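Only a single protein chain was left out; the remaining protein chains are all shown in position.
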Amino acid sequence: MKDIVKLGLTLMVITVLAAAGLAAVYSVTKPRIDAQRQMETERALTVALPQADPESIQAVKDGEEVRYYQLVDDDSQVVAYAFVARGTGYSSVIETMVGVDTSGRVIGMKVLSQTETPGLGTKVEEIRYGETDPWFQRQFIDKPAGDLAVKADGGEIVSITGATISSRALANSVIGGYKKLIKEIQSDSSGLALKSEAQ
Amino acid sequence: MEFKALMIIALGAIFINNFVFSRFLGICPYIGVSRQLDSAVGMGAAVVFVMTLASAVTWLIYEYLLAPSPANIFFRFFALTEPPDLTFLRTIAFILVIASLVQFVEMVIQKVSPSLYSSLGIYLPLITTNCAILGAAILNIDEQYTFIESVVHGLAAGVGFTLALILMAGIRERLELAEIPRSLQGIPIAFIMAGLMAMAFLGFSGLKLGM
Partner (left out) sequence: MSAWKEFSKGFYKQNPVFKQALGLCPTLAVTSSVENGLGMGLAATFVLICSNVLISLIRKGVPNKIRIPVYIVVIATFVTLVDLAMAGFMPDLHKSLGIFVPLIVVNCIILGRAEAFAGKNNVGLSLLDGLGMGFGFTAALCLLGAIREVMGNGSLMGFPVLSASFEPVLIMILPPGAFLTIGFVLGFFNWLENRKDAKR
């Protein structure tokens, strides 16, 4: 019995030492990790809301959690929104930053994270030689965010060959994210109307 | 609705994202213990059991001890000003929990049912280093599953692993009788068979699960 206590204590001391060491490392790396995330979000926002002055993008928060972003013009009128859309693809959850104008049209989008099948689903981010933006996502621009579908489902978006699931997931996630955005905006007391095409 | 969501998680973990064929988790026991059908069934049962239990326990540990949520025990009972973020201890906490859990299950089974112990016992120690268990626990957190979803995911992933193991064992028992080039005998042919089965499982990816 005494033996077990002694062994248990030894193990505990070692674990506490390890945890303390890691806590030190974590406190050093955390600011960097946070900064990386912040930078990624900002970069995505500049793609989702093209030609926007980063200063005039506001995050609408609920506590710590960002519900959506809004872009205001000089008269503090909201001219565009951005939101994070999530959809289950083939092998991962695809997260996308999507920008829409007040009439609900997509003005820009950027995939934040996905681990789809290399060579197939990952083509949602593929940039063809000599181009500057991903061809698949470009198809979404100027289309109503509440009404998107791939060709196989009767829409206009050309799927990636061999990756219909990823393509469809992206389209559906934008619709879902947009519907959520409308609800969020409507629930705000400011009550900025958004002409909705997704009802 | 709730039930449908659980079904989607379960079917997804068994067929579409099968731990062996698509996520590459638990390959070592998959190749090592798939020589005979009997041992495959034993190993599979042990994995299903431990994986379900581990999913439940690690989820609780993460939610109530590590995550910076209002439910955090340290936050609630030690008068801290804000919930502590101990998520960096996830790996170390999970592997220790799994190791102790396996030890504990082994002891209980030995006491309660010696006959079950004699059939499952030898597989239990191997499970600690089975990356499928830790993998399931980490996936539960990464996918932000709720408690129930985590348990269902753990259970289904274990069933998917067992399915892969039993299919493979059935084939390998027959391969014993086949004429295989000498260089490919043993592990190489097992991998090639696994590749062919993974191709078959790719077909499941076309399943449309209510999305």
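Note that the chains take the letters A and B in the order they are written out, and that residue 1 is the start of every chain.
We take it that contacts are C-beta pairs under 8 Å (C-beta built on N, C-alpha and C of every residue); 3 or more make two chains touch, one makes a residue touch a chain.
This is a predicted model, so every value here is computed, not measured.
Only one residue from B:Thr58, B:Asn72 or B:Asn130 touches the chain missing from this view: B:Asn130.
Annotation for chain A: contacts to the undisplayed chain at residues 6-7, 10-11, 14-15, 18, 21-22, 25-26, 29, 32-33, 36, 40, 113, 115, 117-120, 162.
Mapped onto chain B, the footprint of the missing chain covers residues 21-28, 31-32, 88-92, 95-96, 99, 128-131, 134-135, 138-139, 142, 181-185, 187-192, 194-196, 198-199, 202.
Here, only the chains that are shown with their structure count from here on.
Taking each chain's centre as the average of its CA atoms, chain A and chain B sit 29 Å apart.
The touching residues of chain B, when paired with chain A in their complex, are 17, 22, 88-89, 92, 96, 143, 205-206, 211.
On chain A, the positions that touch chain B within their shared complex are 15, 18-19, 22-23, 25-26, 88, 90-91, 93, 165, 168-169, 172.
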